[in-house]
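Shown here: the complex without one of its protein chains, the others still in place.
Letters A, B and C mark the chains as written, and numbering starts fresh at 1 in each.
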Amino acid sequence: MFNTIHEECGVFGIFEPEKCKVASSVYYGLYALQHRGQEACGIAVCNDGVIDYIKGIGLVNEVFNKENLKNINTGNMAIGHVRYSTTGGNNINNIQPIVIQHNKGNLALAHNGNLTNAYDLRASFELNGAIFHGTSDTESICYSIVKERIKTDSIESAIKKVMTKIKGAYSCVALSSTKLIAFRDPYGFRPLVLGKTKSNGYVVASETCALDAVGATFIRDILPGEIVVISNEGIKSIKPESHHKKSLCIFEYIYFARPDSIIEGVSVHEARLNAGKILAQESPIDADVVIGVPDSGIDAALGYSLESNIPYGIGFIKNKYIGRSFIAPSQEERENAVKIKLNVIKETIKNKRVILIDDSIVRGTTSQRIVKILRDAGAKEVHLRITAPAFKYPCHFGTDIDSQENLIACKYKTNDEICNHIGADSLAFISVNGIHKLAKDLYCTYCDGCFTGKYPIRIPNNINNISKYSMTIKNIKKDA
Amino acid sequence: MFNTIHEECGVFGIFEPEKCKVASSVYYGLYALQHRGQEACGIAVCNDGVIDYIKGIGLVNEVFNKENLKNINTGNMAIGHVRYSTTGGNNINNIQPIVIQHNKGNLALAHNGNLTNAYDLRASFELNGAIFHGTSDTESICYSIVKERIKTDSIESAIKKVMTKIKGAYSCVALSSTKLIAFRDPYGFRPLVLGKTKSNGYVVASETCALDAVGATFIRDILPGEIVVISNEGIKSIKPESHHKKSLCIFEYIYFARPDSIIEGVSVHEARLNAGKILAQESPIDADVVIGVPDSGIDAALGYSLESNIPYGIGFIKNKYIGRSFIAPSQEERENAVKIKLNVIKETIKNKRVILIDDSIVRGTTSQRIVKILRDAGAKEVHLRITAPAFKYPCHFGTDIDSQENLIACKYKTNDEICNHIGADSLAFISVNGIHKLAKDLYCTYCDGCFTGKYPIRIPNNINNISKYSMTIKNIKKDA
Amino acid sequence: MFNTIHEECGVFGIFEPEKCKVASSVYYGLYALQHRGQEACGIAVCNDGVIDYIKGIGLVNEVFNKENLKNINTGNMAIGHVRYSTTGGNNINNIQPIVIQHNKGNLALAHNGNLTNAYDLRASFELNGAIFHGTSDTESICYSIVKERIKTDSIESAIKKVMTKIKGAYSCVALSSTKLIAFRDPYGFRPLVLGKTKSNGYVVASETCALDAVGATFIRDILPGEIVVISNEGIKSIKPESHHKKSLCIFEYIYFARPDSIIEGVSVHEARLNAGKILAQESPIDADVVIGVPDSGIDAALGYSLESNIPYGIGFIKNKYIGRSFIAPSQEERENAVKIKLNVIKETIKNKRVILIDDSIVRGTTSQRIVKILRDAGAKEVHLRITAPAFKYPCHFGTDIDSQENLIACKYKTNDEICNHIGADSLAFISVNGIHKLAKDLYCTYCDGCFTGKYPIRIPNNINNISKYSMTIKNIKKDA
Partner (left out) sequence: MFNTIHEECGVFGIFEPEKCKVASSVYYGLYALQHRGQEACGIAVCNDGVIDYIKGIGLVNEVFNKENLKNINTGNMAIGHVRYSTTGGNNINNIQPIVIQHNKGNLALAHNGNLTNAYDLRASFELNGAIFHGTSDTESICYSIVKERIKTDSIESAIKKVMTKIKGAYSCVALSSTKLIAFRDPYGFRPLVLGKTKSNGYVVASETCALDAVGATFIRDILPGEIVVISNEGIKSIKPESHHKKSLCIFEYIYFARPDSIIEGVSVHEARLNAGKILAQESPIDADVVIGVPDSGIDAALGYSLESNIPYGIGFIKNKYIGRSFIAPSQEERENAVKIKLNVIKETIKNKRVILIDDSIVRGTTSQRIVKILRDAGAKEVHLRITAPAFKYPCHFGTDIDSQENLIACKYKTNDEICNHIGADSLAFISVNGIHKLAKDLYCTYCDGCFTGKYPIRIPNNINNISKYSMTIKNIKKDA
């Protein structure tokens, strides 16, 4: 379950000058963002001011089909969301976009990130009689917007005020009955990009790969603290008044984002190549072949090879048919479980000293198994190189990292102990300094709190109180 | 679509002294109430203060299955709801029970009826920043309860205050984390009964047939204006301070309720027998056989026969396998459509003068077709007798009657014109006086507003404004 | 499971002069025949000599939908089948119509009945190298037809020869690439009727209610031993050369057929009324009300009332929403199980001496429960009258009767013992003589073998050997 790190969301929005099949565009956009969240998804379409939506648990290809998409397809703007839901939060009412009505109209909202003052916000709304249908902080953003909206004359003015009150990470797209609005927190924890469609419409998305999927061209990253408003009157930007140190999540480059995306001007693929190169510089070792764990270790393995001149090899085949409905092997069959999902190409490995590149180690169980199947396949040595530093601290900005007692880097004091546990011949993590060089042209700075414990913004003491909400209300979806 | 009249809901609640499979009981209870609403349903269970729920579009047997029921089955109290949703209101967020969290805990609410001040309520909440996920007035009841709850020290005190502010028809069951609460509007528009389970628990339901389904015994009707609170400390009743003229919907006896239910001390079957007898007295005719249109015309046909001494016959077979997934015949096949759902037993009809009993006429289309198939089957004469007066006015208390321009009794001035349109040899509706005699032992009085236009409570001018909400937000469920 | 008797099949066929949506017609026809088999169904359509089909486990409304029906809808002839499958025989390859290819073309076959020489037929084909995909005797009929077909110049000549070799009960409809053929065994165990569509096509069906469903008019019963061939050259009848004593299954009138059907010139409804009248003559008793167990006891209860002048009453409400997906109550909830499916109308029963009419008693369990709920509802006396004689022998002609050790009439020697077991105040079965009078105008004679053990044709000693086949091959359908 926690053998890997999870991004919690991807967002997508589109505005077209003329009514068309906007839901189809969101559908393709969400397909391109599916790697950012596989638990649930939704699309909300605005047609003549009326917002219709479809939401459900499952992948884009499970929730949407020709019939239901047809029902909401037409409109001039739409937003969509893919979601990875953390434990306990698998409430159907948490699926986004959240679509609501309020005093001055209606609103659809999709959010990637995590608020740090979610508990205080919710508590204060509840004190005034608010009712909550779900447990996500996104519903609090909705209340915040509506609270300001009834006092101001535009949705963007309301959002501007809201951005002074909500803290933490948020890259959002929203629909009112006439506008598509995108806004990003002042630290820019999560990416958000703007593009242009062939029909002179606009697209907003978590990553540029979603622009490619709908044939849109990249315009620019939306700035930290910026609000972009798109309507029949054109596109308008509300820039932030004060500026904070940009704090993009470094793990977007290392793992979350798709290699074909470009974030803040840096190719994710290039950043991963660099991660491999930096690792080769920091932790060189003599070997016969460099291989990567698919999918995110592949690019870095090539980088390591280029830097070290040790040949790059294809070490694994990942079974591409394994999805949510895969029946996991029983305890006694577990031994073969890794080989079902990931099989080794023996020819690449046999009698070789192998450098194995992976993106991260959480509990160490998976690494342990992979090292073992390499040895079983005849590897003479296995040297594990990791393109992230060791996880030691929680993330409060939208990434789901296992609790500290489960993190192998918290359990063991030294690298050698971890290496020993995993069974590799040597082990090295990229350094914290190293990751700050992986996107060399990057004009912004990173958040590396999960490695260093140093967060760009103060974390309130009651940060974990919010989780009590997920204990008091749950729901189970009707099985399909 | 509007060839018949629709009840909008059925509610069910159970409280057991010990934890057990309460969801199963609600499941069987909802099966017994399925005739009150076939569009959607839901069950919410409270287990150690945590409320879980399952909701979905479809019949009880479509939404619930062994697997999902198992997930929520255990608890000591639960409520359920079956829903018929009016046009435009098929929003998944309208499906009940509505389950929410608020400042002092959580709440699940199931509601049968319709508020007459729904628009004003909603508007005032929205003015204060409330957000609405759906379009039903039930969400406004939730806000009303929460608004009072933050100022009082118990859910029942909150509900008591709410009942002075919400107007119209409501028979509700609710769950807090420790209590099952049932409350009924001061006019008692919709039925609500209390029963006792074999394990010394309590059951609340729209009709007694649901008590039978779970092996519970009937205690009494819940009084108009009463609040019943059931908790580990026992059962408590909060009686209304002021009294109104009881105004039970007469159509519960004529059509909505199941014949095996007993409402306000009167057997529904008996009331329908009486309707037939009264019709025989008011509109006698010489004939060879009396038949009823299944299902609700059957009992009245027997009553007509008993009173008139004209033999009772079985005139129709209803195809019991036709459900929601039935593929309706195309235009050219339409002629046989009635015969697929309802076929005539020729032997009963042939060469006979037939008295045909039905419960109501809305547009007249169905009656027209039925008269025709009787004639095709060899009926010499067809005399149509209706156990309700003619519909002429809207219902504001939870029944979905077609718009006035479609009502045959609004289109035509005289009985003869209607009879002519339908093609019967004679036609008679029961009189408004007549229906007031059909439940002879009934100690309460009826609401007959849909026949007379005289409603027990003042209908505000903005009564229809609320429907604007269903225009601005819609949703389409993922197809199963 | 065996608390009731099961018919095993219903068949339907249509031939239209012009191509049209023939699958839709079969769909409606099967809806009308659904009571004859609820486990599986199928439709095969012939379009320009190509036979397409859809088959599946489930009700007509579960197997067919707009999308899949559209794929096969067009053609000029089609056949369909509804199936009740006996234990062990729930093989997906047994679902009919069986559609095969052979040396001279293709063939689709749907069969109602049971062969008595199925074992010998199958054994002899297997000896010659035949392979069987399923376990039903219908596959042997196919082999028989093909074996003759390769030696003759028409499908009807082949079938004529086959009818001298296969023994037992069979009412069949078949499609070749150009002809719709219906044929019925020489004893006429199972009904089969011929009708005419509005577009000058022909329909063949197990019951006339299916003709009504497609707007066809009844022409005549197909004769025992007759082959009817319908093609572009018109309709042709091949009459049998030798004649046997007609032996229609009497249980078609008592239970299987729909009351609105007319079999061999006699209304099923009328026959049931008569069954009630005969019971009133044979086993009169003084009482206050006569009620029937829905659905098939209703007509007979009315007949008993008419003959005895004891008032007819409506005693039960059957829950019409309970289908295949109903979750049966657990052992501890079992007590209420009857009340969920069937609830009593207390008003009809209370303080009354009740005559209860049912169609049959198999194990007695259901009768016992129904008698108990009547007593619980306040019945002073319960007198059970059964419209069939006691089951004592197996049926070899297409009906699934429980094994003899489970039959209450085999367990107990006297009527009093059975009555005592069931808990009624008195009990009477209709006499074997009595049932021979229930269809008074019937020009044919009945098979009453299940009551008397006297079968119209010799039953071979190896009759049960065939069941060994269902032990050696099984299959489980993919869950939807």
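Note that a contact is a pair of C-beta atoms (placed from the backbone, for glycine too) under 8 Å apart; a residue touches a chain by one contact, two chains touch by 3 or more.
Note that this is a predicted model, so its numbers are computed, not measured.
J.: For the chain that's been dropped from view, list the shown partners it touches.
T.: Displayed chains contacted by the hidden chain, ordered by label: A, C.
J.: Which residue from A:141, A:194, A:213 or A:250 sits in contact with the chain not drawn here?
T.: Touching the chain that is not displayed is residue A:213.
J.: Return the single residue from C:20, C:99, C:155 or C:204 that touches the missing chain.
T.: From the options C:20, C:99, C:155 or C:204, the contact with the absent chain belongs to C:99.
J.: In the full complex, which bits of chain C touch the chain not displayed? Write them out.
T.: Here the touching residues of chain C are 49-56, 58, 63-65, 67-68, 71-72, 93, 99-103, 105-107, 123, 126-133, 135, 139, 142-143, 146-147, 150, 177, 469, 471-480.
J.: For chain A, which residues reach the chain that was dropped from this view?
T.: So the residues of chain A touching the missing chain come out as 21, 24, 27-28, 31-32, 34-35, 59-62, 64-66, 69, 209, 212-215, 258-260, 262, 267, 269-270, 295, 298-299, 302, 306, 311-314, 316-317, 319-323, 325-327, 329-330, 333, 335-336, 339-340, 343-348.
Here, only the chains that are shown with their structure count from here on.
J.: Roughly how far is chain B from chain C, going centre to centre by Cα mean, in whole Å?
T.: From the centre of chain B to the centre of chain C is 37 Å.
J.: Measure off the straight-line distance from the CA centroid of chain A to the CA centroid of chain B, and report it in whole Å.
T.: Result: the chain centres lie 47 Å from each other.
J.: Got the chain B residues that touch at least 2 other chains?
T.: 64-65
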